[in-house]
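A single protein chain has been omitted; all remaining protein chains appear in their positions.
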Amino acid sequence: MLGIDFLGSQFWPLLILLCPLAAFVVQIFIGRFLPRKGDWVSLAAIGISLLISVACFAQVLIKKDPHFTAGFPSYQWLTAGMFTIKMGILFDNITAIMLVVVTLVSFLVHLYSVGYMHGDIRYSRFFAYLSLFSFSMIGLVLSNNLLSLYIFWELVGVSSYLLIGFWFEKVSAANACKKAFVTNRVGDFGFFLGILLIIFFLGKTEYGEVFNALKMSRPVDFTEGWLTFAGVCLFMGAVGKSAQFPLHVWLPDAMEGPTPVSALIHAATMVAAGVYMVTRLYPVFTPDALLVIAYVGGFTAIFAATIALVQNDIKRVLAYSTVSQLGYMVMGLGVGGYVAGFYHLWTHAFFKALLFLCSGSVIHALHSQDLRDMGGLWKKMPITFVAMTIGTLAISGFPPYFVSGFYSKDGILGATLALVMERPQHFVLAIFGFLGAAFTAFYMFRLIYMTFTGHPRDEHKYEHAHESPWTMTVPLMVLAVLSICSAGFFSGSEWFGDYVQKPESAVVMAHVPAGAHEAVAGSEAVHEGGHSTEHAAHQYAVILSILIVFISITLATLTYYHKFKKISAEKIAERLKPVYNLLYNKYYIDEIYEKFIIRPVVRFTKLCSRFDSGVIDGAVNGTAKATVFAAFATGQHDLKVIDGAVNGVAQTVIAAGKGAGMMQTGRIKNYFAWAVGGMVCILGLIYLLLLRR
Amino acid sequence: MTAGQILFNVVFYFFALLTILSASVVAFSRNILHSAFALLFTFWGVAGLYIFSDAQFLAAAQVLIYVGGILVLILFAIMLTHRNPREDSGQESNQSSSVILASGITVLVYIALLAVYLPVNWSGKAASYGTMTTEMLGTALTRNYLIPFEAVSMLLLAALLGAAYLARRK
Partner (left out) sequence: MDLVFGKMLDNLIIIGAILFCLGIYTVITRRNAVGILMGVELMLNSANLNFVAFSKFRWGMPDGQVFVIFVIILAAAEAAVALAIILSIFHNFGDIDVDTKDLLKE
């Protein structure tokens, strides 16, 4: 590639990292004064990062080595006693893939924002924040140890907070960003605890060193129980950042931010950070921890999908769909489908960003987010319509062998089915997976039908609708093409297996539960020609999921396509009123948190405050009063008894002092001068008596 | 003389001059605000000289407490008690008699101090002890000087209460 070895030195990866940072600094300080308010600075910076990332990716592609790692040295940062923190860059296949995802989506979102945010009063500030986000996300991907991962993890959280609350005049946006930050904090607490546990037991932070230490020289007191606990703690970080149940509540609210932000952060990149982290630290997780991960992911997948069935806000549907898809990725990793899970991250990034940007285009045209205001838009916005349809086919896992989502989702379902066939007691996971897939197809087609087909429900808004400017449609087209061909140009998921392979678990079990480690499944098993159970599982999964998707799409069409309307959604909603309400109100999760967590905490805080002002202050004041009283008593004693005696003495002294009073001017300076004189005299005496020989 | 020695000399005399010159400004400036700011540099200079005597902790404490605390207090006092700093600039005593008297006393003190210091042979046993560390300081403070240390904390409390009592509006 251009005759340059992009992976030969740290220069190029560092350049990828530092370009957005430079853009952020420029934008935040002088962005307002630049021509066009400096959007080109951010755009150019992320463009450079994108070009280098693609070049690196191409070189990785050419190498075709699943165990490729660029050997960069890491530098000592801090030393505290025996413990040393090193910083450095880790560049392997996973890094290269993630970098392309991050910079590409980021670049397209930058471009899209030029149109979408046009005329906003804090236009340059918005680009500054976008650059900050890109910087932190790239840093997160490039870091090679737990601590710098955590630092960038938090930076990503901060920039997400800034971007969600970008329109902070809106009360809902201000609340949403607070909610996102605080909810993430709960997860990050666990994450940090996990990191601390690993540092405590192993004294290492670098990924490779941690894995080696686990494998070779695990301390005796770092038992499997502790290791599972550490794994679950680490996973809590992913629960927060990747919006898994029960910390998913922030993501739907985060849609208060500008739509490009939703596409960039809350669909494609940041929420994938949790999944990426699990991928990175995969060898640390014990089979028990992985089971926890699988169940959380699977439950989230179906839980969020059911909510998405009945929402009426276009962005909320997509938000819950994101939560559900993230659940799929997490479940895929949990059941052992390492490649499938990460592969789903890669494909999902493109088609979910596409869907969000399409919804942004619709919102931009209609100035409304409510599905019930839409309809018949395909005539007005053909590009958006086609792009959105492609995105929908991709996310539903539509079988024709050219839409990306199909392969990745199939990989996950296959891995799940393999695990279930191996250990039937976990059959719930398979139900979660397949039902979730059915719901996904249903709500996405509902979205398409309600938005683009049928008769316009709001004539006035429909009249004003128009296709978006080119800066917005070009990213749509690019992403639509990518949604199709990110699955490896018609070749299925095999190509991915050439670059990403499941790492060996670093956990050496004392006694291996039956089939725990053999439950390697999914595309990998096929790729490696693994044994027949997995192969069969994969076959079943493909057939079953195609069947389910077709049934589900047919149902959606019968329900929502205006020409059929065989099934009345309203009637079903009426008949299943309690279920409908439960789903519509998102299982009342927010209300439950409000009632059982927030209010008790607030009450406890108030109690503490009352204790503080009542008891503690009271004690202090009481002491003060007692002191004052004691002082008063002393004062009385002073006046009556002592003064009497003293006055007597004083009378005589005054009489004597009158004579000496000549030099008493009452001015402190004169006293001082006398004191200095005395000092000089003493020094003189010392000199004369002791030192002069 | 090696380059290191030259640098050592330059840095030492830089701090020495900084201390003395800024202290002169404190003493001779008419404007009380100028004096206060010159005092800042005096404190810095003294902190630098502490470093040359192996008293790194004290240098840090000097900067923190004198510059960060006492100087700020002094500035507060100036701001709170001067209605208009410029108007008062001529207020300082400039009667020649007072200045002559003060100069006389000062020179006398200087001569007396040097007279006591210079005749003695101070070459001590310092060399045998090597460098002094903050650890030694901390040990001394919490072993031999523990009771004074605690007493001083009581004194600080008393000063705190006393200052608050005195400064309140009646």
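Letters A and B name the chains as they come in the text, with residue numbers starting at 1 for each one.
Heads up, the rule we're going with is that a contact is a pair of C-beta atoms (placed from the backbone, for glycine too) under 8 Å apart; a residue touches a chain by one contact, two chains touch by 3 or more.
Only a predicted model underlies this, so the values are computations on that prediction, with no experimental measurement involved.
Chemist: With the missing chain put back, which residues of chain A would touch it? List them for me.
Modeler: Contacting residues on chain A, toward the hidden partner: 661, 664-669, 672-673, 676.
Chemist: In the full complex, which residues of chain B touch the absent chain?
Modeler: Chain B touches the chain not shown through residues 4-5, 8-9, 12-13, 16, 19-20, 23-24, 26-27, 32, 35-36, 39, 42-43, 46, 49-50, 52-55, 57-58, 61-62, 65-66, 69-70, 73-74, 76-78, 80-81, 88, 91-93, 98-99, 101-103, 105-107, 109-110, 113-114, 117, 122, 124-130, 132, 136-137, 139-141, 144-145, 148, 152, 155-156, 159-160, 162-167, 169-170.
One rule holds in what follows: only the chains that are shown with their structure count from here on.
Chemist: Given the complex with chain B, which residues does chain A contribute to the contact?
Modeler: Going by the criterion above, the answer is residues 673, 676-677, 679-680, 683-684, 686-687, 691-692.
Chemist: Show which residues of chain B lie in contact with chain A when the two form their complex.
Modeler: Touch residues, chain B against chain A: 101, 105, 108-109, 112-113, 115-116, 119-120.
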